[in-house]
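A short worksheet on the structure shown next.
All protein chains of the complex are present and in place, except for one that has been dropped.
Labels A and B are assigned to the chains in the order they are written; within every chain, residues are numbered from 1.
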Amino acid sequence: MNIADIINPANLVMEKTKVMNDTPMHYCPGCSHGVVHKLIGEIIEEMDIQDKTIGIAPVGCAVFAYQYLDIDWQQAAHGRAPALATAVKRLLPDRYVFTYQGDGDLAAIGTAETIHAANRGENITIIFINNGIYGMTGGQMAPTTLQGMKSSTSPTGRDIPRNGFPLNITNLLAQLEGTCYVTRQSVHTVASVRKCKKAIQKGFENSMLNKGTSVIEIVSTCSSGWKMTPADSNDWMVENMFPAYPMGDLKNI
Amino acid sequence: MKEEIIIAGFGGQGVLSMGKILAYSGLMQGQEVSWLPSYGPEQRGGTANATVILSDERISSPVLNSFDTAIVLNQPSLERFECKVKPGGTLIFDGNGFHKFPTRTDINVYRIDATEYAYANNASKTMNMIILGGLLKVRPIVKVENVLKGLKKSLPERHHHLLDMNEKAIHIGMDLIRKIN
Partner (left out) sequence: MSTEKKHNTEEVRLMKGNEAIAHAAIRCGCDGYFGYPITPQSEIMETLMDLEPWNTTGMVVLQAESETASINMVYGAAGCGKKAMTSSSSPGVSLMQEGISYMVGAELPCVIVNVMRGGPGLGTIQPSQADYFQTVKGGGHGDYKLITLAPASVQEMADFMVKSFDLAFKYRTPVMILADGIIGQMMEKVVLPPFTPRWTEEEIREQTPWATLGKTPDRKPNVINSLRLEAADMEKLNLVLQSRYREIEQKEVLFEEFECADADYIIVAFGITARICQKTVELARQKGIKAGLIRPITLYPFPTAQIKEYADKVKGMISVEMSAGQMIEDVRLAVNGKVPVEFYGRMGGIVPSPEEVLEALENKLIG
């Protein structure tokens, strides 16, 4: 059997969403970012909203998200994505507007923008990749870095008196009147990927119902920043991240 | 004495650390040294390089456009740096995975199959020392004893038991390198 025989419509098991292009991704092997990109692409295709969706890319490893999904994008300054999204959605209320942000972007430098957009109840979808580290800049401590977890700026592990507590910003956002749907997901197994997809889709749908802000946190791995193999990273995440950031809906109205 | 060197290859091949070891060796030898890495996401699997200068005199520019010696460990690096070797200079390459080979005749070209050797002998950790050994055979710019002194200085104490292994690797490299032209 040669390649041409294999690449045959009859053998097609799964097709890549057309919203996602063929640009090779820069993400490290095993990184959660790529999986979540794929889910967003599939949802946009299935909801047939490619022409009605505007993504706001963060500063972080996902800074190049605009290279992989063929939709219109705006690339924000570090932490400012929710501010851009606020204006885009208010000026184009019939579009699907989402931000895609890491933990440093959303919960450190952009805390004010995040909280105030959510508190205003902007009709946007916030997709929050929580890998507990600054992946892009080489593994520094993030607001969500766990107690005792090592990073290049907490080489002996996060120490509460010095660095403060891990910031569970999703819990905080769930308490705001402006949010309508706040959930925590992951993408490390087939089942969790399916669940996560449903959650993101719900977030997108909510944004047209004038209900407020939807927040989908995806507890993620960063094998480079964590200095582990991708498989070990998944195990480590389940063992250590999940107890601190438990899976499931925090709010759904 | 002044030697201007570029070391280039894939991110994981240890080009930056090979350059560092060379710089530390120069320091031990009382020379002026500079080590300039390419930096950023390039390092994640892409092509990385380090410019190393060893000199008896003060170093003006740490940024260079031509080199006395180039060590290239992958195809893109050969393509980028072969033309930047000064006439009469030295080019050392590890032929692993190459499909096009050096063509210049006005420079000294050497081949060292360190990757192949390291793979066959389960010695991937010392691959860069093998290559460094090859370099020192054809360009004895620093003494082996100073390389070891430099290693000792730059390695944390708990790794000092690896020094013997590294010394062996240098000698393996000295045997392995072959002149091509």
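Going forward, a residue touches a chain if its C-beta (ideal position, glycine included) is under 8 Å from a C-beta of that chain, and two chains touch if they have at least 3 such contacts.
Everything numeric in this text was worked out from a predicted model, so none of it was measured.
Every visible chain touched by the undisplayed chain in the complete complex is listed here: A, B. Between the chain not shown and the residues A:C61, A:A108, A:V215 or A:M237, the one that touches is A:A108.
Shown as candidates are A:H78, A:R95, A:K195 or A:K211; the residue that touches the absent chain is A:H78. Across A:M20, A:I43, A:V59 or A:L84, the single residue that touches the chain missing here is A:V59.
Although one chain is not drawn, its touching partners on chain B can still be listed: residues 20, 23-24, 27, 32-37, 39-40, 59-66, 154.
Chain A residues in contact with the hidden partner, per the touch definition given at the top, are 59, 63, 75, 77-79, 104, 108-109, 111, 134, 137-138, 140-141, 143, 152-155, 162-163.
Operating definition for what follows: only the chains that are shown with their structure count from here on.
Chain A and chain B have CA centres that are 41 Å apart.
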